[in-house]
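One chain of protein is taken out of this complex; the other chains stay put.
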Amino acid sequence: MKKQNAMLIIFASFFKSGFKAKRMRVFILLSLIPVVLMLAARVMETAGSLVADASADFFAKVMLVLYFQLLIPVLALFFGSTIVNEELDNKTLVYLTTVPVSRRAVLLGKYLAAFLQAALLVGGGFLLCFLASALTRLGEAAAWEELAVFLGTALLALFCYSSLFTAAGAFMKKSVLIGLFFVFGWESVVQYFPGVTQKFTIIHWIKSLLPVPPGEGGFLIFQLQPSPALESVLMLLGAGFVFLFLAVFIFERKEYILSDNA
Amino acid sequence: MTAVLKAEKLSKWYGNILGISDINLEIGSGITGLLGPNGAGKSTFLKIAAGLLKPKIGSLTVFGAAVFGNHQLFRRIGFCPEHDSAYMEMSGWQFILLLARLHGFAGNEAGARSEKALDTVGLLDSKDREIKGYSFGMRQRLRLASSILHEPEMLMLDEPLRGVDPLWRIKIIKLIKDYGKQGRTVIISSHILPEIEAMTSEIVLIHQGKIFAKGDIHRIRGLIDSHPHQVSIRCLQPRQLAQKLIDSDFVLSVDFDKDGHSLTVKTNQRDLFFTVLIGLIAESGLEIEEITSPDDNLQAVFDYLIGK
Partner (left out) sequence: MKQMDIREKGYRHWEGELKFSHFNWLPITLNGVKTVFRKKYAKLIFSLSASTFFVFLAAVYASTKPELKILGELVRLLKSDAELFKTFYANGFLIFMLVILTIFSGADLISADLKSKAFPLYFARPLSRGDYLTGKFAIMLFYLLSFTLVPGILLLLFKMIFSGSLSFSPLLFLGILVFPLIVCVFLASLTLALSILSPNTKFIQIAIFLVYMFSNNLAQILKAIFKSDYFFLVSLPGNIQQLGSFIFGTKPAFNFPAWLSALLLTAISALAICWLSWRIKKAEARA
């Protein structure tokens, strides 16, 4: 069977079934919380309880803190690590590896489905937040440019994180804890260190793309020394593809033992 | 016989736990029963044959090719796993249709094959129900359907009758026998010996990761010379018959059953015993009601071979 067709069949099937899963409702609610906050800030700004343009500032903070430092890594961790691990836990991997479809196609099909689900959650939330904050500025090109930058960076971040956690999930069962340590341990701590150490995190390259000057938003950014935008894009894309290649490499060669203790 | 499956010096262990050890085996067309108690290594062997595990030592080929990583082989292989697993949120139809499409069948053909597979296992009426609403036996039948939908040349079934009700047992056994008659290769693993006996006489006995015996069950039994055969004879004059038999060298012992109408003879030369017995019956005119061989079955052979 043609690789592309198999991949698409797997993608379509798991994309549909992913949205029907109960946990998706939780993720949708989670993605809507920033929207609710954004709407509340907008209403308060209109009512005069907040200074003018506070909602624009709020939008930037919400994007940075809630999306880039929390929701995106967590969604990527969940969706990425469950690509292989869920099949192992449910002992359904056998059905995908005893058909005339390469393991590469299986993994990539599932990855595409997971990535698109996460991207829709994030992108949908972003768009709604943007509309809430920039309702009066929708005619301005700058507002849409800002949205494009945030959205583009979010998708790059999602791609890079999800590829990394897909590789981790393909390699080990306890990838969630490792992922949490990486994002909220290593990446949080390294932000205190100046110099080249920061470049060994994904968040550094993400923040280098965002329109927030270094040193501002004290509790958000510690010692960001941003890298050039093009370099950041290439690094995120490159790292993402490397992790994805690693994930495929591992999945093609590793034997997964479906024990009863799974 | 052209070997469809060939294992050479095949060994597999999980850490310190031995799965299978030094298995040399060739399996051709027809039905072969893989027998052994729980933990014998049957599932390990089948999983290597299905490309789910890699051998640690040795090799296993199916249709002349290694299985692990060779996804094209699965056009010709069907595997029914032992684990009770499925995509619970899907309906039976969605599950089978997905697998049909992954097998390369498109559009109408995928639908037709899915329908046929579900009908064969009696799940067509429940096809639109979510799998989580299926009973254990229904999920087992669904797994069977997933392995036969592409009509493979080789079918590997790991405990296919577990949880299936008696009526469907008979139907599935018939299905498997039909597969064997078509010249396909079927390997069934089970620890339920009467089920295997109902399907095939060609067996491979596995225990503690090793093959204890392979071949026709009756031939295996015959080869076990050191273990006396038992023959039970029900007749109206058991003591008279016993008198005539007791002098023969190949009769090791004669026991009378409690009911007084039958005797059990132990002999180490089964064929000679039956020849002599037939002659005795013809000469003496004794009325024989029934002759059975209580240990000429798989359980007895198995128990003997594993030293119980």
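The letters A and B name the chains in turn, as written, and every chain counts its residues from 1.
Everything below uses one rule, namely that a residue touches a chain if its C-beta (ideal position, glycine included) is under 8 Å from a C-beta of that chain, and two chains touch if they have at least 3 such contacts.
In this text the structure is predicted, and so the values were computed from the model without any measurement.
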{"item": "Chains shown that the absent chain touches, full complex", "value": "A"}
{"item": "Residue of A:T82, A:S162 or A:S208 in touch with the missing chain, whole complex considered", "value": "A:T82"}
{"item": "Hidden partner chain, touching residue among A:L8, A:L30, A:L116 or A:V149", "value": "A:L30"}
{"item": "Residue among A:I9, A:A41, A:L156 or A:I202 touching the omitted chain", "value": "A:A41"}
{"item": "Residue numbers in chain A that touch the chain omitted from display", "value": "22-23, 26, 30, 33, 37, 41, 50, 54, 58, 61-62, 65-66, 69-70, 74, 77-78, 81-82, 85-86, 89, 174, 176-177, 180-181, 184-185, 219"}
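Keep in mind that, in the parts below, only the chains that are shown with their structure count from here on.
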{"item": "Mean-CA-position distance for chain B and chain A (Å)", "value": "50"}
{"item": "Chain A residues touching chain B - in the complex, by the definition given at the top", "value": "1, 6, 9-10, 13, 17, 20-21, 90-92, 94-103, 252-253, 255-258, 260"}
{"item": "Residue ranges of chain B touching chain A (in the complex, touch as defined)", "value": "14, 50-54, 68-69, 71-75, 77-79, 81, 83-90, 94, 98-99, 101-104, 146"}
